[in-house]
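Only one protein chain is missing; all other protein chains are in place.
By written order: A, B and C. Residues from 1 in each chain.
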Amino acid sequence: MSEQCAVKKVTEITTEEVERIKEWINTEEYKEKNMAREGLVINPAHACQPLGAQLVAHGFEGTLPFVHGSQGCASYYRSAFNRHFREPAPAVSDAMTEDGAVFGGQNNLFEGLENAYTLYHPKMIAVFTSCMPEVIGDDLTAFIQNARNEGHIPADFPVPYANTPSFNGTHIHGYDPMLKSILNTLGGDKKVEGKDNGSLNLIPGFDACTGNYREYKRYMKAFDIPCTLMADISDSFDSPLTGTYNPYPGGTPLEDAADALNAHATIALQQYSTKETMKWFSANTDAPVETLPMPIGVKKTDELLMKISELFDKPVPQELIDERGRAVDAMTDAHQYLHNKKFAIYGDPDWLLGVVSFLLEMGARPYHILCSRSNKKFKKTMQELLDTSPYGADCNIWINKDLWHLRSLCATDPVDALIGDAHGKFITRDLGIPLIRAGFPIMDRVNLHRYPTIGYQGAINLLTWIANTFLDQVDVTCEDRNFEMMR
Amino acid sequence: MSEQCAVKKVTEITTEEVERIKEWINTEEYKEKNMAREGLVINPAHACQPLGAQLVAHGFEGTLPFVHGSQGCASYYRSAFNRHFREPAPAVSDAMTEDGAVFGGQNNLFEGLENAYTLYHPKMIAVFTSCMPEVIGDDLTAFIQNARNEGHIPADFPVPYANTPSFNGTHIHGYDPMLKSILNTLGGDKKVEGKDNGSLNLIPGFDACTGNYREYKRYMKAFDIPCTLMADISDSFDSPLTGTYNPYPGGTPLEDAADALNAHATIALQQYSTKETMKWFSANTDAPVETLPMPIGVKKTDELLMKISELFDKPVPQELIDERGRAVDAMTDAHQYLHNKKFAIYGDPDWLLGVVSFLLEMGARPYHILCSRSNKKFKKTMQELLDTSPYGADCNIWINKDLWHLRSLCATDPVDALIGDAHGKFITRDLGIPLIRAGFPIMDRVNLHRYPTIGYQGAINLLTWIANTFLDQVDVTCEDRNFEMMR
Amino acid sequence: MEKTNKKNPLEGITKEKTQELVEKTLDLYTEKARAKRAPHMSANDPEDSGCAIRSNRKTVPGVMSARGCAYAGAKGVVWGPIRDMVHVSHGPIGCGYYSWGTRRNLVDGTMGVDVFSAMQFTSDFQERDIVYGGDEKLRKICDEAKELFPLTKGISILSECPVGLIGDDINAVAKNAAKDLEIPVVPCNCEGFRGVSQSLGHHISNDTIRDHIIGTREFAEPIGDYDIALIGDYNIGGDAWASKKILEEMGLNVKAIWTGDGQIEHIAATHQVKLNLIHCYRSMNYMAKVMEEKYGIPWMEFNFFGPTQIAKSLREIAAQFDDKIKENAEKVIAKYTEPMQKVIDEYRPRLEGKTVMVFVGGLRPRHTIGAYEDLGMKVIASGYEFAHTDDYDRTYPEMDKGTLVFDDASEIELEKWVEAMRPDLVASGVKEKYVFQKAGVPFRQMHSWDYSGPYHAYDGFPIFARDIDMAINSPTWGLVKAPF
Partner (left out) sequence: MEKTNKKNPLEGITKEKTQELVEKTLDLYTEKARAKRAPHMSANDPEDSGCAIRSNRKTVPGVMSARGCAYAGAKGVVWGPIRDMVHVSHGPIGCGYYSWGTRRNLVDGTMGVDVFSAMQFTSDFQERDIVYGGDEKLRKICDEAKELFPLTKGISILSECPVGLIGDDINAVAKNAAKDLEIPVVPCNCEGFRGVSQSLGHHISNDTIRDHIIGTREFAEPIGDYDIALIGDYNIGGDAWASKKILEEMGLNVKAIWTGDGQIEHIAATHQVKLNLIHCYRSMNYMAKVMEEKYGIPWMEFNFFGPTQIAKSLREIAAQFDDKIKENAEKVIAKYTEPMQKVIDEYRPRLEGKTVMVFVGGLRPRHTIGAYEDLGMKVIASGYEFAHTDDYDRTYPEMDKGTLVFDDASEIELEKWVEAMRPDLVASGVKEKYVFQKAGVPFRQMHSWDYSGPYHAYDGFPIFARDIDMAINSPTWGLVKAPF
């Protein structure tokens, strides 16, 4: 930039240029160029590991999430949750700076743990890392042991920790090690041979829908089976406004979590965000350990209920059978609004498998399925799901693609609606396709995370949002002569 | 038309004429003319009495609604329910025709009762009238006694009946006498001096939201107080699809209804649709009989819970206190989307009082409140409610006006949104104002009647619909430069 | 009659078995009711019409009938669709309210300005109107209608039950109002208690059109040889627009439509057309006959459901005209052959051998048979809500031997038959829809096209095919039985 050439004049982009490019980015030619991208990622549909770890931490009783790394990281994770839930997200960091790069972060961790323990009176501090300590290779195991030895925290105070490098996987991959570490820290040594506490460990996986957690608990109550719902954020991120701020509302009771290895059975409801945790269960208990699909739609919910029924030798409660029937009723009544409609869906792999399953149940076509960080196994699993239905034929699975890819796909091979988080809204604006908001994050609408998307009521909710979005669209876009009272 | 003048030519309305009138009907001048209407009613926001009676009938165990009158009436009531609930609405009529006008409808009633009893195996037949027998003065008391005497129905078979003339009041006024008659028929003679069965009679009033009924039951379960929810349509009009048709799913158990006079207390949740019934309770029992406002919004829900708590000397359950806090939280978080927004609302009087109360809680302005058949008492009650809040200042209450009046009002003195049933959609189309659908009937969207509008969750639901409607509108109508990720 | 994967949908259907089913169904009734209902249902024999179904009788009290009333026939069917008039539901609030926006008779124009069909006008009778009479109010209503809707081309007054019982003289009011307001004001005594079904409402309305409308206008332009009227198309979901389109493609001029998207002055000048084409025979055959008698206009029935019947009808219509029209008809048929075949190729494999039970009104119980057959399906039972003998006479030959034909079925009969015959689709009305869906049986509303449409003509068939397929093959049916 310091060359000695004559200084150029300020130029303005002409309207013609803008119009030309505006058209061009909707073309097949542009799509080809766009899909060929190798380096640049544009509008990705995923965040980084520590976010998942922090979600887990918020889900345990009295637990303070603790970011070992730069303070800005913690601010980012916290505000991401603030915006989605419109709730506090108390978490601290140990504010590593340049000197950390040189000397490592042990001193920051010491001081941080001591202050956090003193100021915020947590029952547990859950430590996870952001990039910096991962790059420089901080040894958390040693550091935390040293912190105990040096009295920065009491010897018996639980400090689970997880390595959650942001340059590997996504937020769902940070969920797993943090959960495993918490369970191992609290109860890794508490397995009692032959003991069966009669309860179910239920592991939702990364899920930012508080309504889902409440629904899981309601289901288990209906079964009358004691349940330890792991990383239960339903109260942490949906607490009453009473005039008194409580930084730790709700969460999985630590005592229950500590007894996890003595449970009657363990079920995970996502497979991609719970792998390590489930391995840990399998390695440490002889009780049944099952990984089921996320129960979105009728069939996947059936699967969960049947499994619970089988594991606990209890019939599915009539209350839930009736709910099922009501969901099927609603779906039948509204099938004509979704039948053969094409959807573009983007999000986390387990969630995608669930929503796709639901759409297929409705005779809808999950036409563009986009998972921004995933692998061939996911692609295969998804393809197998698509193959179970004629409505899955000719549908497309896109892995390791982003929302700018999706924009090109929808511009050249359109769909009737998008389903996904708020980040898809630019596609819907540009292409005039409605967005049904679900998943994480939703920072431009209120309360949606309070409504379950799992289970039978979740199916009704999804159906309501989708069908009524189409009906709204008809009423807005139809000609006067087709504007009608009934739909 | 038979004059001997030259036959005129077919004329076409010119585009200019259309444009001129199209503008004219939005003017102040037109509004004045329109508001001055004395005879013609255009697009009314209310139906007729028998519909309310039929709703009540559907709400009791094994009960077959029976229209004494023209068969077309029954078809109309049934299809109105079919379309709103997307559910069966089994009901019969005795198909009176011309000869009924001459000889009265006794023979039709005899034959009808006999056939209905034989074919549909009801546990109770609830008879109500449409116009014809009301005009000719059929004596139901005598007819039904005669039917028993002549063996068309068994002597002890319950046949409550109600006079529900369509030329008087609205659907909410048919609810009342039918409910009273059912309770009187089943249990009018069953009051046992000193007996208190410990339960609460809860009377929702005319309400076509199945979600509300379920919510009432859930509340009472949370209180752990036995409750007889009267005219409980929650299963009748939201039954599972199982492959087997059951004409009488759910409904208030007749045995419970028969014991109503021995309840610990009775609460009605609407005042305008339950007057006769509540008089009957007051006359026949010494237990507390209370008429509360429909519990829409936080304050009115508080009132209900406090009353239950007081009557049964039980604290409000923590579960509901937490729900309250979560509703207040959601309302606080979203207040900025509703604050000072103007609404036009139309519907039944009790429902209007509830929705207005909720809007005032949100700092919103219920600017045009329209009740198509009501009286000065309602107007006064509503004005008192408006007077409790600065946001009620300058708001307008319109009684005995219709939706064509409302169109003029909204055209000349606009609002930000309408709240009401599907019939308002033409106003929203013409004037570009969004419609938030609530109330009865909604025949152009799915599932909305499944979501409670009462109670704390109802407040969250209303809030979600309203706030997200505005946010949708912003995202659709804003300029590109104001299209944003967060809202 | 168990459901199997049969390719022949009629397999197992015999006169004997069907008659046995009829008997079993009648066993549900008391003796008296049985006697009344027995003549209304029978196994069909296309070659022997001795099995004639009794029809157009009073509905048995206490059964669950699908029928409406005379008012419904007048407001919902004949008068309501006329777009440029104010149709006043005269009497209490309900009748107009329930029939508001629920029949999908679409119209072109600007609501509240030059078209009014989507609106609901009523006199909202109160007790005092019953006691003191509603004539004065009615007159006020006419004045207000004209004042607020200056472009209205007329007013119809559709009486509800009380009006006929309290002795109001709506004819006198209408006459005076017509004179003063200088637009037709048509009194229609279609009180709901008259007759046995909506059918009488059609007839009464036809009479009022005959007495007050027909012949009161002439077309501004000269009459042409190809001028026709389309009678008995109510433009449900745009049906009339689809029908009109291909009639015009074959060179005919559709001068008036009765009454879908109808314009009253065009209807008034219909006496000038060269041919009346009648689709819904039931509701309007009487008018065709009147025009034939009075003005010598020939009329013919036709059927625009499904490509086979459409082609047949186009040729039959063309046969009434010259060679040019005949050639045009062939061109139209040729033009649509391939697209229709594509529809059939797409959906027939998914629908082949499926069976249907039909129970609706008007023309559909027989007219839709061919459309189902184009998709490889069979109507195994068909019934009318409010037919007359001439409807049944036209139906027997269309139905296979042993299939069930019936009249004014009560819901319990339908349930019994569906249980026994297990049709793959029930095609009936909204009151029946959710009953059969609860029973796990696919269903389409065939009065309102289930909020879809059009189903008429070439534009309609692809939509019809798609809708039938999605109803029958929706994967939601696979969810009905819980696995636990």
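Annotations for the structure displayed:
To be clear about the criterion, contacts are C-beta pairs under 8 Å (C-beta built on N, C-alpha and C of every residue); 3 or more make two chains touch, one makes a residue touch a chain.
Treat the numbers as computed from the prediction; the structure is a model and nothing was measured.
Of the chains displayed, those contacted by the omitted chain across the entire assembly are A, B. Touch with the chain omitted from the figure is made, among B:Arg148, B:His264, B:Lys299 or B:Arg429, by B:Lys299. Here one chain is not drawn; of A:Ile25, A:Leu311 or A:Ile399, the residue touching it is A:Ile25. Only one of A:Thr63, A:Ser130, A:Ser234 or A:Gln336 touches the absent chain when the whole complex is considered: A:Ser130.
What chain A contributes to its contact with the hidden chain is residues 1, 7-11, 13, 17-18, 21-22, 25, 30, 33-34, 37-44, 46-48, 50-51, 66, 69-80, 82-83, 86-98, 100-101, 108-109, 111-120, 130-132, 135-136, 165-168, 170, 239, 241-246, 404, 407, 423, 426, 430, 443. Taking the whole complex into account, chain B touches the unshown chain at residues 298-299, 302, 305-306, 309, 315-316, 321, 324-325, 328-329, 331-333, 335-336, 339-340, 360-363, 389, 391, 480-487.
Quick note on the criterion: only the chains that are shown with their structure count from here on.
When the C-beta pairs in contact are tallied for B-C and for A-C, the bigger tally goes to B-C. Comparing per-chain C-alpha centres with the mean over every protein C-alpha atom, the closest match is chain B. Here the spacing of chain A and chain B, counted between their Cα centres, is 40 Å.
Each chain gets one centre point, the mean of its Cα atoms, and the points for chain B and chain C are 31 Å apart. A separation of 52 Å divides the Cα centre of chain A from that of chain C. Shared contact sites, meaning residues of chain B that touch two or more other chains, fall at 83, 86-87, 239, 241-242, 423, 426, 443. Chain C has residues 100-102, 109-111, 118, 434, 437-438, 480, 482 in contact with two or more other chains.
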